[in-house]
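Each remark here refers to the structure printed beneath this line.
Missing here is one protein chain; the remaining ones are kept as they sit in the complex.
First chain written, first letter: the chains are A and B, and each begins at residue 1.
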Amino acid sequence: MSGIEKTNTVRLENALIQIFLATAALFMLYPIFMMVLSGFKTTPEIFMSPFSFPERLNTENFQVIWNKTDVPRYFLNSVIVTLSSIILLLVTGTMAAYAIARYKFRGTLMVSLFFLSGLMLPIRLAIIPLFIQLKYLGLIDNLLGLIFIYTAMSLPATVFILTGFLRSLPKELEDSARMDGASELRIMIDIMVPLISPALVIAGIYSAVPIWNDFFFPLIFIQSPEWKTLAQGLTSFFGEYSINYGVLYAGLSLASLPMILIFIIQSRRFIAGMTAGALK
Amino acid sequence: MAQINMLDITKRFGDLEVISSTTLEINDGEFAVFVGPSGCGKSTLLRLLAGLDELTSGEIRLNNQRIDHLAPAKRGLAMVFQSYALYPHMSVYQNMSYSLKVAKEPKNVIDEKVKKAADILQLGEYLDRKPKELSGGQRQRVAIGRAIVREPKVFLFDEPLSNLDAKLRVQMRIELTKLHKALKTTMIYVTHDQVEAMTMADKIVVINEGRIEQVGAPLELYKKPKNKFVAGFIGSPAMNFFSGKVNKVSSTGIHFILENSDTLLFKKCQKPEVSVGENIQFGVRPEHFIFMKNQTQTINGKVYAVERLGGETYIYLNSKTDNDIIVHCSGDREIKVGENLDVGFSIKDCHLFNSNGWAIDK
Partner (left out) sequence: MHITDRDYQRAKIFRKLKKFLWLSFLLFPPALILITFIFLPMASALWYSVYEWNGLIRGEFIGLDNFRKVLLDPERNWFFFNALKNNILVFVSLMVIQNGTALIIALFLAREPKGARIYQVVFFLPVILSTVIIGFQWKMFLNPVFGLVNKLLNTIGLNEWALPWLGLPETALPTMILVNAWAWVGFPAIVFLAAIHRIPRDLIEAARLDGGSEWQIAKDIIWPLMAPAVTIIVVLTFIGSFNWFELPYIMAGLEGSPAYSTDMLGLLFYRTAFGSISAGGTEFGVGSALAVIIFLLIFLFSIIATKILTAREVEMG
C-alpha cells in the first residue's frame, strides 16, 4: 500500500469513528438535555410540542418546586447528610490510613486486611440487623443514622486510597519533623496530611457521589417527611405531581444540577475519583 | 562544649546485627566524618546518635550526660538529611522556623533567629519561596539553615552532597568547611565519598560492616592504614594490591616472590618480622609508582590501556597478578598500549599486609 492510500484509509477510519462517537454522544446528552429543556415548558406545551424549544424560558415550574414543595428541604437534608458523612469519613479514614501507612507494628497486616475486607461486604443485605441495631441506638428516622452508615460503607475504600498515598511520602519528612520536636499528632496534621490533599479530594468525590445519590437507606430508615433526602423525596414528589410533567421535569433537573455542575467544573478529578476504586 | 561519646553501641534489626560493639569519641568542635561503603552502617550510626532509631545496647553521651533515652528533639542535635527533607508545602521561612514554632517561641525571637541563619547562608531573598522553586544547592542551604536555627550542640549531616552535581559538590564542600570554621560547632558528617572525607575532616572514622576499621586524621589514614580495607578505601584510584610469599631472609635483606613470578628485594631490611614461607600482601598506591630506571623494586606488566589527560596520565597494566595494576603519574607520558613496562616503587611507599589483612609494621 502506498503512503497516500494508507493515509486515506486512516482518514476514512477516523471519520467513521468520529461519526460513531458523535452519534453516541448525542444519544447520551439528548435525554438529559430534553429533561432540562422540558423543565422550562408548561405541561400542555410538553405534550403538544415535545421536541421544540420552549416558547419562553418559563421558570414557573421551578418556582413551584422552590416554594410549594418539600424539595428544597429534601435538598438540604441531602447536603447535610453528604457533607457530614464526607467529613467524618475523611477524618476517621485518614486516621486509620495514617496508622497503617506510617507505622510498623505487630498486626499492621491484620489491621489493613480488616479495613479492606469491608469492601467485599454488601451491607445492604444486612439491612435487617442494621435496622434492628439502629432502632436500638435510637437512630431510626434520624439523619445521624444515615451518616454513620454511609461513613462505615465508604471507610474501606477511603482507607485503601489514602493508605496508598500516605505510604508514598518519604520517611525523611517524618524524621525531620521529629528532630524539629513535633509530636506525632503535629507531624500528621502539619505535614503529612496537607501533602496528600489531592488524595483527600479524590477519596471525597469517590464516596460523595454514591452517598448523594443513595435511595435505599433513606427509604428504609427515614419515615418522617421532614428528614427525607433528595433521592428519596423525589419519589413522594412524583407521587404528588404525577401528571404535572412540567414540574416533574423541573424537579429532576434541579435534583441533577449540583452533581452536573461539580462534574463539569472538576471533570478530570471526578472521573479519577470515581474510577479510583476500579483502577486501584 | 560538645563532646560525644558512643560506648559499646550495638544495633540489631531482627537477627541482623548492623552495628557491632562500637566505641567512639568525638571531641568538641571537631569535624568528624563517618565514611565507608554502602550498607556499612554509617547512616545507621548517625540515626542512632540522632535518636531516630533505638539502640539495642550501649550508651550515647553528650558532655558526659547520657542522652540515648531522650527523644530526638531533646538531645540538642540537628540533622541535615540527604534529600534535604524540606516540607514541600511550606515556604523557606516556614521550613526554617518550624522547630521554633513547635517550641512555641515568640514571633520576634523566631524572626531574629531565622534572619540570622538566612544571612549566614545567603538565603535572605528566598525566604518566601517554596522548595520546588529552588535549585538543588539552594534547597540544601535551606536544610542547613533549618539546622542552624535550632542552635544545636552538634550538627549531623547524612550524605548531604550526594544529590548535587559534581561542580556544585566541590563548591559546597568548601562552603561547609567555611561554615564549620565560622560556627565552631561539633559536626558529624556521613558520606561514602572518600574525597569528601579527606578534604573536610578533622577526624575520619572508616566503617565497614558495622565495625570501625580505623579512626584518625586524613593524612594519617592515607600514610598509615591499619588494614587492607582502609588502605583500599582511602585514596583514589584505589591502592594496587598483589600477593607474594617470603622466599628468603638473610643479611642482605628480605626476598619475596610475587604471584606473577616477579621478585622483590627489601635490601638491608630486618623489619618487618616475617618468616619464610609466609604469605604477604603488598599495596602500592598508583601515584607512588616511578619510571626511573634502576629502581630496586619493580613489577612487570603489559599495558592494556592508557588515559592521557594532559596534566596527568593513567596507565593500566596487566601483570598476571590477581588484580590489574593502575599507575597514576603527573604530566604527559607517551606510553603505548601493548608495551611491556617495569614500574618501580620504593619500600617506604609499599604497604605490607599479612594474610588476615592487617598491616605489618615496617
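What we mean here is this: a contact is a pair of C-beta atoms (placed from the backbone, for glycine too) under 8 Å apart; a residue touches a chain by one contact, two chains touch by 3 or more.
These figures come from a predicted structure and were not determined experimentally.
*Asks:* Taking the whole complex into account, name the chains on display that the unshown chain touches.
*Replies:* A, B
*Asks:* Can you work out which residue in A:L143, A:A157, A:A182 or A:A231 touches the chain that's missing from view?
*Replies:* The single option touching the absent chain is A:A231.
*Asks:* Pick from A:L83, A:A152 or A:L195: which residue touches the chain that isn't shown?
*Replies:* Checking the options A:L83, A:A152 or A:L195, the one contacting the hidden chain is A:A152.
*Asks:* Looking at A:V64, A:V79 or A:V209, which makes contact with the chain not pictured?
*Replies:* Per the contact definition at the top, the residue touching the missing chain is A:V209.
*Asks:* Which residue numbers on subunit A touch the omitted chain?
*Replies:* Counting only subunit A, the missing chain is touched by 13-14, 17-18, 20-21, 24-25, 27-29, 31-32, 34-35, 46-47, 50-51, 92-93, 95-96, 98-99, 103, 105, 111, 114-115, 118, 120-130, 132-133, 135, 148-149, 151-153, 155-156, 159, 184-185, 209, 212-213, 215-216, 220, 230-232, 234-235, 238, 245, 248-249, 252, 255-256, 259-260, 263-264, 267, 270-271, 274-275, 278-279.
*Asks:* Mind listing the subunit B residues that contact the chain we can't see here?
*Replies:* Listed in rising order, the touching residues are 54, 65-66, 68-71.
As a working rule, only the chains that are shown with their structure count from here on.
*Asks:* Where on subunit B is subunit A touching in the complex?
*Replies:* Answer in residue numbers: 47, 50-52, 71-74, 77-79, 81-83, 85, 87-89, 98-99, 102-103, 146, 150.
*Asks:* Over in the complex, which subunit A residues touch subunit B? Could you list them?
*Replies:* 170, 172-173, 175-182, 186, 190-191, 194-195
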